[in-house]
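Submitted below is the structure of interest, expressed as structure tokens.
Excluded from the complex is one protein chain; the other protein chains are retained at their positions.
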Amino acid sequence: MNLELFIPELVLAGTAIAVILLDLFVRHKGVLTAISLIGIAVAAGFAISLWNGSPQAIFNDMLAVDNFGIFFKLLFLFIAAMVILVSIDYVNKLARFQGEYHALLLFATLGMMLMAAATDLISVFVSLELTAISFYLLVGFLKDNRSTESSLKYILLGGVASAVLLYGMALTFGFTGETQLAGITRSIQETTASSSLLASPGLVFGLVLLIAGFGFKIAAVPFHMWAPDVYEGAPTPVTLYLSVGSKVAGFAVILRVFFSAFGLPEALSIDWGMAFAVLSAVSITLGNILAIQQSNIKRMLAYSGIAHSGYIMISLATTGLSGSAEVIGQSSTLFYVVAFALADLAAFAAIIAISNKANSDLIKDYSGMGKRAPVLALVLTLGLISLTGLPPAAGFIAKFYIFSGAAANGLLWLVIIAVLNSAISAFYYLRVAKLMWLGKPSGESGVPSSPALRLVLAITCIGILLFGIAPSLLIKLAEMAAAMFAF
Amino acid sequence: MGLEIAFWLLATTAVVSAIAVVRLRNIFRAALCLILCFLSIAGIFVTLSADFLAAVQILINVGAIAILIILAIMLTREVERGSLPNKLQFPVIAACTLFLGVAVFAIVRTPWQVSGLPPTEPTTAELANSLFTEGGFILPVEIAAILLLATIIGAIVLMREK
Amino acid sequence: MEAIIPNSLVWMIFLLPLISFVLIALFIKPFLNNSPRISGYITISAVAGSLILSLWLLTSLLNTPSHELIIPDFNWLIIEGSINIHLGLTIDMLTVIMCIVVTTVSLMVQIYSQGYMHGDPGYHRYYVYMSLFTTAMLGLVMVDNLLLMYVFWELVGLCSYLLIGFWFHRPAAARAAKKAFIVTRLGDFGFLAAILVLFFSKGTLDVSQLHGYAVAGAIGSATLTWAAIGIFLGAAGKSAQFPLHVWLPDAMEGPTPVSALIHAATMVAAGVFLVARMFPLFEHSPEALSIVAYIGGFTAIFAATMGLVMNDIKRVLAYSTISQLGYMMLGLGVGGVAIGIFHLFNHAFFKALLFLGAGSVNHGTKTFDMRFMGGLRKVMPWTYATFLIASLSIAGIWPLAGFWSKDEILASALSENTLLFVLSMITVFMTAFYMFRVVFMTFGGEYRGSEKPHESPPVMVVPMVVLAVLAVVSGWFNATGGFSHLLGHGESHSFTEGFFGILSHPLPWISLAMAGSGILLAYAMYSAKWISPHRIAWFFRSLYVLFSKKYWMDELYEDAIGQRLLSDRLFAGMKLLDSKVIDGAVNGVADTVVDIGNSVRRAQSGQLQLYGLFIILGVLAIVISLLIWG
Partner (left out) sequence: MTLGLEHFLILSSVLFAIGLYGALSRRSAVVILMSIEVMLGAVSIAMVAFSRYVVPALLTGQVFTIFIIVVAAAEATVGLAIIIAIYRRRETIDVTKIDLMKW
């Protein structure tokens, strides 16, 4: 086997272990941040060098090295780097365990990278659990009342969801005798060629359990209810990582598993496509309606994240309904997750800076922020505009992309629901913006931000505007990454 | 015939002990029933010709997890309070019954591709081969190792005082 | 300026205000906060540059045979096998006319604002928004595909929202901004839906390609009709057509120059522009076209009736704007692009002038309530003169601008549909009446306020004078048939023939008579009562004799008919419809959403086991429905 193809993951694992060991010796903890960032950069460099090579399977077909996986790996590495940068202030407040914090962040990243590349139910499951367990620990890292409560809720519900997911995997395995995704689809086609799918309710049940298990990861309604509580209590950088990293990883897995293992026969893919369509409609509507009520900005973004999972699920539904002829479902998912990640990163980075100073996550405390901290307020506004889906932000193109794919595949009703909901969402997103720019400042003092944070703000802003104004580049990459699904 | 008797015996024990885990007021006894449940699951593994797995089940679940749970019960003085039900009894029972119904329906109505071949025995050497060779499951083993490392680190972080 | 304008300079028309926006927002506001005037100067020079380039563009277009310029575009968004959107400009006469209207009015308003906004703490912010608005508005009229048009469409909406709520510390302003935002977005969904419908049926968003398909009959008639209706819905939201008009009167909470630019001359006319831009689609869908005509005609008269009873000068003007926009829609519906846009063109100047006049009055008296004005003729002669010219123009008095476009609309309505013609004739009467009611209540009689009124500074008066000149002459453009000619069809005649010849037809005389009687009635009701007979005798000698003997009729009209019958019943009814039904529907939707949210929120009880239960119920729901229907 060619171990070169596995270097990005190895580098990351090595970096994590190095960080733990170094923590014992170095006094100046900034070194840990630097080492983590260097490790991420090196891993990203190796990942880029693998881009656009011919797709290969390694470790006995447990893992694929292809553009789709590399696209996500790079995205996760980018998000991880941003999260480490925004964590600096937070980490400095910790009396100890800085090394462990970074190591767990890197382990979670490693888990997500493996999730995006896994092509066997066993490796999917183990890497998913690696991510999940790292996150359970990160969420509880503060050890105060809220943080531990979040962690407890997350692990208990995550445990139930894992069991549900495993039950689904067991039924799938039992029906097909395979754990490899390609083998599963081969076996399903052989056994169901003659009879209708309804004759095998075990497969349908297994599929639904898989949807539920993965749906928990992406916080799709009705598997979403942990998300707001956990997001609120977790340390904000972890909330950020959870809301972009873990969620995007969930979508990466769903895309690969559902398309590779259940993409054929068509009756099956239409079944799960419709299931995702309905979940999507419910998620979008509920996420938006509940977001309106929130007074805590982290909670608001949690509900908004649920709504965004709904928007992304539109493209999953498109994937299911369009069959293998088109890849617009997949490529639009890829575009959307990037746009969503950038917007959420921008918004959260600003929130971290503001809540450091104001010591509050309440929306009303953002009043007049435009006067106290114009740059932060501007970035937050841009992030919110992108989340709303207004031009010239990337979120606009992302929504357009997904909607156009869905409408072309007979999901016009869903697009209409989604568009109406986007209007509702404008209300609560822009309410924050309005409060910041037009509200009365609650204090006179400005809001300081560290250079690292400013770097994140700048990068995300440029990204949002770049992909909003000149989206062709990213679309091209997304199409290249999704091309492997066409056959 | 002996296999069948063993199955029914073990299955009954497993179900009864599982019910005891979730229904007993005394948490300490519930934990002991969990051990019994794990043991009977190990027995079921034996009836399925998975001897190595049965050993793993006993070693890890009974020897480690159950002990850990009992330790936690003692640390949190939960025995005094007991295991009480919450307010969701009826909806949960209804949902679980329905879930069981759907599961049984799916199990009974699905044409499983049962093969007539005899099971692989003994499994220990075979399992070792498939776990630790390049053509096998070495990748998940490696990931699992990292997962355990993360668990250990995290548990230390959470347990130690600030 | 015989040379053809270079392409790069065409782009500059739109880029200059953008540069000004960036400059002020990023550099002037943060770093030069102490010298407020600079922002104003930057904006003014940018807009003036755009105006000059627009004029050059006009002459260039006139020198090209097809009256069209092709600006090379570049690819912007390509999605394999699905979307190919390129970025380019459409330069035809419609664009140029709109550019000239936007830049001219914008320039005048920016100059005027230097005086009006003097000393306001939000001075920079004001110019930031205004530059952005001008950019977006120019972008809207220049781009060549629907997607970008939608982008700018939303952007002008955003600027409008920001500017209505400019004085956000006033609760009324914040409320008005929200209302405008919600109501116009309702219309925008229609537009967006239409864009999607067109895109999925034809796979392109390029305006000229879509025109080609529509003309060739390549779009199914149902699709075409729905798309056209969707577009019109968007247009109705922006242009405050019934029943989406409710936001515009409230929008008067913004600074008055904003009302003049955005809520009178340009943005609200964007709806009319949109229909004109997509006119080939409407042309091939008779249903959609008649919807445009009927909604327009109805809005015209409906809004006018409400204008009759308002005491706030800006509100009268707001209802008047709605009514005139209805006219333009009617013109598009019965007559075509040239007729509708011609009225847009003229209206922009005189309506902007009316608002600037109202602003000037407010500057002097510190109030918008006409009951506390009166007699300003003496202290504010310039404001009065210009306001009067604008009022005559909007009333449609020959030979002022308003006359020419209104006459064309009436003529087309007469030949198309008698009902619409009668409606618009009544509107002519009402328009003259309420405008002169404003004139008499504000400028006539004795001063009833407490502030000491004074004339506005020259920086405000000069733009008004410029606009007054335009309000007189802008209509003459078409006396030769030149305007209609530019937009496709129309016959040419010599200037004198067109200018005086029109009076040889009976129709202009009828409309003049209607307008005249409106003015007369206003005079009788609001002037004759208070102003000394000498002045009246000097003004309207013969009519005074006629009416003075029936002086009791005036009181009857004012008290019995005016108050009880008209105000209390009919107009109150319309106001009720306006505030309860339509407003209520808007608020109702919002409240319902909030209520649903509040009840659903209860499920999020913090109890993790309840969350787990929902997971299982979700699984069961999906699996059971798949097993039943799958």
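So that you can tell them apart, the chains are marked A, B and C in the order they are listed, and the count of residues begins at 1 in each.
Here, a contact is a pair of C-beta atoms (placed from the backbone, for glycine too) under 8 Å apart; a residue touches a chain by one contact, two chains touch by 3 or more.
These numbers were taken from a predicted model, which means no experiment stands behind them.
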Item checked: Contact set of the excluded chain (shown chains only) -> A, B, C
Next item on the list: Using the definition of touch stated at the top, determine which of C:Gln209, C:Thr367, C:Ser517 or C:Gln609 touches the missing chain.
Entry: C:Gln609
Note to self: List every residue of subunit B that touches the chain not included in the displayed model.
What the structure shows: 3-4, 7, 11, 14-15, 18-19, 21-22, 27, 30-31, 34, 37-38, 41, 44-45, 47-50, 52-53, 56-57, 60-61, 64-65, 68-69, 71-73, 75-76, 78, 81, 83-89, 92-93, 95-97, 99-100, 103-104, 107-108, 112-115, 117-120, 123, 126-127, 130-131, 136-137, 140, 144, 147-148, 151-152, 154-155, 158-159
Checklist line | Interface residues of subunit C (partner: the chain not displayed) | finding: 601-602, 604-609, 612-613, 616
Next item on the list: Name, in rising order, the residues on subunit A that touch the hidden chain in the full complex.
Entry: 121-122, 125-126, 129, 133, 136-137, 140, 143-146, 148-153, 155-156, 158-160, 162-163, 166-167, 169-171, 173-174, 177-179, 228-229, 232-233, 293
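The rule is simple: only the chains that are shown with their structure count from here on.
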Next item on the list: Determine which of the two chain pairs, B-C or A-B, is joined by the larger number of C-beta pairs in contact.
Entry: A-B
Check: When the centre of a chain is set as the mean of its C-alpha atoms, what distance in Å lies between subunit A and subunit C?
Finding: 44
Checklist line | Chain centre separation (subunit B, subunit C; CA means) in Å | finding: 71
Margin query: Using mean CA coordinates as chain centres, what's the gap between subunit A and subunit B in Å?
Written below: 31
Checklist line | Residue list for subunit A, restricted to those that touch at least two other chains | finding: 201, 204-205
Check: Of all residues in subunit C, which are in touch with two or more distinct other chains?
Finding: 610, 617, 619, 623, 627
Next item on the list: Using the touch rule from the top, collect the residues of subunit B that touch subunit A in their complex.
Entry: 102-103, 105-107, 109-113, 134-140, 143-144, 146-147, 149-151, 153-154, 156-158, 162
Next item on the list: Going by the contact rule at the top, pick out the subunit A residues touching subunit B in the complex.
Entry: 1, 13, 16-17, 20, 59-60, 62-63, 95-97, 100, 103-104, 107, 110-111, 114, 122-123, 126-127, 129-130, 133-134, 136-137, 140-141, 143, 171, 174-175, 177, 191, 195, 199-205
Checklist line | Interfacial residue positions of subunit B with respect to subunit C in the complex | finding: 86, 88, 91-92, 95-96, 98-99, 102
